[in-house]
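In this view, the complex is presented without one of its protein chains, the others remaining in place.
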Amino acid sequence: MDLTFTEEQQMLRDTVRGLCAAHSPIGIVREMEDDPIGFPAAFWKQLGDLGVTGLTVPEAYGGGGQSALEAMIVYEELGRALAPSPHFVSAVLAGGVLARAGTEAQKRAWLPKIASGEAIVTPAWLEPRGGYGPAGVRLAASARGSEVRLSGTKRHVLFAQAATRLLVLARTGAEPTDVELCLVDPAAPGVTLTQQYTVASDTQYEVAFRDVAVAADERLGAAGGGWAVWNDVMHEGIVLLAAQAMGGAERALEITVDYARTRQQFDKPLGAFQAIAHYLADAATTVDGGRTLVHEAAWALATGRPVATLAPMAKLFACRTYRDVTAMAQQVHGGIGFTTEYDIQLFFRRAKQLQLSFWDDRYLGELVAAAVLAGRGAAPA
Amino acid sequence: MDLTFTEEQQMLRDTVRGLCAAHSPIGIVREMEDDPIGFPAAFWKQLGDLGVTGLTVPEAYGGGGQSALEAMIVYEELGRALAPSPHFVSAVLAGGVLARAGTEAQKRAWLPKIASGEAIVTPAWLEPRGGYGPAGVRLAASARGSEVRLSGTKRHVLFAQAATRLLVLARTGAEPTDVELCLVDPAAPGVTLTQQYTVASDTQYEVAFRDVAVAADERLGAAGGGWAVWNDVMHEGIVLLAAQAMGGAERALEITVDYARTRQQFDKPLGAFQAIAHYLADAATTVDGGRTLVHEAAWALATGRPVATLAPMAKLFACRTYRDVTAMAQQVHGGIGFTTEYDIQLFFRRAKQLQLSFWDDRYLGELVAAAVLAGRGAAPA
Amino acid sequence: MDFEFSDAEQAFVAKVDAFLEANRDPEVMDLTRENMAQICDTPKRRAFMKKIGQAGWLGMSWPKEHGGSEIGGLYEYLLNERLASVGAPQIGKGVGIVGKTLMRHGNETLKREFLPKILNNDVEFAVGYSEPQAGSDAAAMALKATRDGDGWRLNGQKIFTTSAHFAEWYWVGARTDPEAPKHKGISLFLVPMKAPGITVTPMPTIGDEITNMVFLDDVYVPNDYMVGERGRGFNYISEALDLERFTMFTFSPIPQRLDLLLDYVATEERDGAPLRDDPVIRQRIAELATEAEVARVLGLRFVAASLAGGAAPTAEASEYKLYATEFSRRLANASMDIGGAGAQLRVRTAGAPMGGRAESTYRYTVIDTIGGGASEIQKNIIARRKLDLPKNF
Partner (left out) sequence: MDFEFSDAEQAFVAKVDAFLEANRDPEVMDLTRENMAQICDTPKRRAFMKKIGQAGWLGMSWPKEHGGSEIGGLYEYLLNERLASVGAPQIGKGVGIVGKTLMRHGNETLKREFLPKILNNDVEFAVGYSEPQAGSDAAAMALKATRDGDGWRLNGQKIFTTSAHFAEWYWVGARTDPEAPKHKGISLFLVPMKAPGITVTPMPTIGDEITNMVFLDDVYVPNDYMVGERGRGFNYISEALDLERFTMFTFSPIPQRLDLLLDYVATEERDGAPLRDDPVIRQRIAELATEAEVARVLGLRFVAASLAGGAAPTAEASEYKLYATEFSRRLANASMDIGGAGAQLRVRTAGAPMGGRAESTYRYTVIDTIGGGASEIQKNIIARRKLDLPKNF
């Protein structure tokens, strides 16, 4: 048993932390709020140049071929810094789908560009009145010869304005898993982008598709296999989001502990009030527990172990902890934390969003329950 | 608006408190634990003699004809004292069923005896692997001419050994509400009692019925109407159990506050530690809130207002509060509270049982949700 | 025992409701402004409040000699709950702490100048107690007032003065006696917001609305504009808090937000299945509805105790404030969870569940458990005043 990181992994952490400090300091994070592009170009370029963007893309396609452990370190740091970038949607999700389901030609066409950051591909997944599961995908893909035509509406499409391609999840039939994946140019005829404003002030779009043509070579993977691919990629992705949440929670707690050490009330520091000290001690415990759980999930991914239980557990616990720690942090900060001038609110707002995004507690809970009940007693009726 | 009690109500409270102190002090409460009879005879006699047992039984049948507000006061006091008696099962539940569904002859036969405490009638309701709803009633009632024959098993039958009659809920058909109510002598052929031991060390029996004959005049109410009657009576009953829970919670909190004022740790009273003081302040708040909610529910019953929302809310909140307050109380008491010598554990054990008995949080939650969603938006599909 | 208001009180509520119906205006009544809906910061809102005054609803608890109608604080409470329920501005500081303190302790000049204006809603006040180094501990305020001839010079900084950017007068505490014990060196002043030396700097909040820092640089105040006696400011502040508890934390926004959520659950579906049929959501709804009712009756309990007279119902007020505001935050969080991915969308964003108010409420309610005495302060009060426990901090 060894819960430490290697020297290389520690260096990677230092590099990313340095990049965030240099190119996405908190002032830039604030500037990017509600911005139509939503991430700092220089920061994105640096991530690409230093190989962080392509970290987990296979080496054969210009990536670093690193494991989920390295990616997890990156996400802890991005979470700490609140650094905005399309890395998750593009390199992790779209890159993960392409690496699994793309033809050799598609991989050659897209993976190197995704790895370098030159191309940004973002999933267009969720829909109005839909949930996170396959039934939520209702945008219709109708076959016209080798082409398909897409009609419907997607929401919560991150960085759509800056994207080179949208990775669209579309419905081809009535079976729950009749889901198809395809690439669509956001500038294609029939595609309309409308920015939507969120609690985290990140950059999301509603994307309307009106009879949008998709050529055969823009369709990914076997017909009807889309959901399985997406589900696999999401299981990796949520571990990284869990890492991002724990990075944010850790930093929010640091900020709050610092505040409690210095801020005086009734002639002593806030942290000398037992109620406050106990809030912080509880938070330290769940943050350390959550981080270790996330490390375990990433280690399981990196070593090829099954993650059907650990991955949803990690996001469920990490995002709940992030949300609870930041809610507590607001309380400890008092009135001044309610002003936008203090940084703690940046964490508070992002925490809730992360919990609701890319599978929420309820969806994750179902996954965990299914995993821990599997193989016990009688099969479900 | 007036949240105070009348002078008569205050006198009733004092009377019951005095009765409990005289005839069911904590030493007697302890003696009754796991006892096959389970309540002190002298206490029961006094309750009967002073008219408390028959308090809510109609005056025409020898009762006091008082409202749910008076009954609620009695239950707060019984809860404070942990005083064991078959009043709830006999006067509230069985008496309530008889008053609603009994023939005139049945009412005359039973209500005066129930009111005086001479007869004890206890419901035989829950079954193995069954829930709290009508579907949980599976014990078969098969018609043989004007008789019915009962076969099946009941659990959690309180005070069955001391009972004059069991009020059995039995199934007559396949429809969920094909439920029949009838009176059975626990000494009748085919009835077997086995005592079961519980977290609250109260007195419960498993009752097995093997082809037990029930004559026509022991059947209560219209065929198939049993569940509706039971459901109505339960809605009144749970308000009183909620009062019992709040009485217990209030007393457990008093004991704990006293302990926190006197017990020294690190050279100061426990209550001078902010963490402990805040536990107690939170508890005081939920106890006051819960009590007021219970008062409102009882007032609504007493004034003929609908209680479909308030009654389940009251039990849900009161029992949760009782359980949470006593769990906290154990923590504040520390090691000494873990010994049986201290009284706090008596409350802790009873609180959890009350929460699980006579509709648990889940069942109550469904009732509340149904009530608050009723009439909003579209009707359920 | 009676959990309903009297016929007269219910008739008053009906009258207020009819008035509100007749004066509907989305600019005046704006539920999306959440906690800040109560302030009179626009001409339309001031005009609305003037109408409230014309209806005789300002000064209902004031003595007749000062133009009031002496019908009791309960009516002010009922009025404010109705105003809050539609997101309209509420009666507050003027008829409340300013008016009541002036009537009890103010000199004749101040009474003559301000009381009629208050009843007519011709003046808006800002209140300045909080300072950067005096948050929960108001007695620690440090803003200096030094003698200058027949008046005073005020120097220092206030923080969280919500109404500073539109009010005409500043009701401000300052330390006149630096050598006196903390609680005894403070005096209260009335200062025009336009007085030379006052600078107002906005502090944007995560509740969308702003609050303000107020800097006082050698601001001159004539002695007549000191309220009551020198050095008794902290007593006046505490006394006014006791007098004004009725309006301290309106409950109506809670059932209003709960209704919003219940209606959402009752009508919305996910993947074709109605949310109302979801057992997990039903359990959460049941808890929320139950806790909302507990918050409501804790409020009634406090109102009833206030009506009973006698000592100020401090513990009742703290229990209500603690429970209702903590619940307010739980409700906001649950509304986000039940709203799902869409709940992250803001007010005036297409497709936002509950009109985006799940999101805005999640931010706004942060201040509920902080402002007006943080939850921890309420617990300290309950522990000492109700449970008779020793000082714990």
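When the chains are written out, they are named A, B and C in that same order, and each has its own residue count from 1.
Here is the rule we use: a contact is a pair of C-beta atoms (placed from the backbone, for glycine too) under 8 Å apart; a residue touches a chain by one contact, two chains touch by 3 or more.
Nothing here was measured: the structure is a model prediction, and the numbers come from that model.
Across the complete structure, the visible chains that the omitted chain touches are A, B, C. When the whole complex is considered, the residue among B:Leu3, B:Val148 or B:Ala200 that touches the unshown chain is B:Ala200. Within the whole complex, the absent chain has one touching residue among A:Trp110, A:Trp299 or A:Tyr322, and that is A:Trp299. From the set C:Asn120, C:Ser238 or C:Gln283, the residue in touch with the chain omitted from the display is C:Gln283, counting the whole complex. In the full complex, chain C touches the hidden chain at residues 278-280, 283.
Annotation for chain B: contacts to the undisplayed chain at residues 126, 128-133, 135-136, 155-156, 194, 196-200, 206, 264-267, 273-276, 323, 327, 330-331, 334-341, 345, 348-349, 352-353, 355-357, 360-362.
Residues 1-6, 69, 257, 260-261, 268-269, 271-274, 276-278, 280-282, 284-286, 288-290, 292-293, 295-296, 299-300, 302, 309-310, 312-313, 316-317, 362, 364-370, 372-373, 376-378, 380-381 of chain A touch the missing chain (whole complex, contact as defined above).
What we mean here is this: only the chains that are shown with their structure count from here on.
Averaged C-alpha coordinates give centres for chain B and chain C that are 42 Å from one another. Computed centre separation for the pair chain A/chain C is 39 angstrom, with centres defined by C-alpha atoms. Spacing of chain A relative to chain B, judged by their CA centroids, is 50 angstrom.
Within chain B, residues 273-274, 278 each touch two or more of the remaining chains. Counting partners per residue, chain C has 376, 379, 392-393 as the residues that reach two or more other chains.
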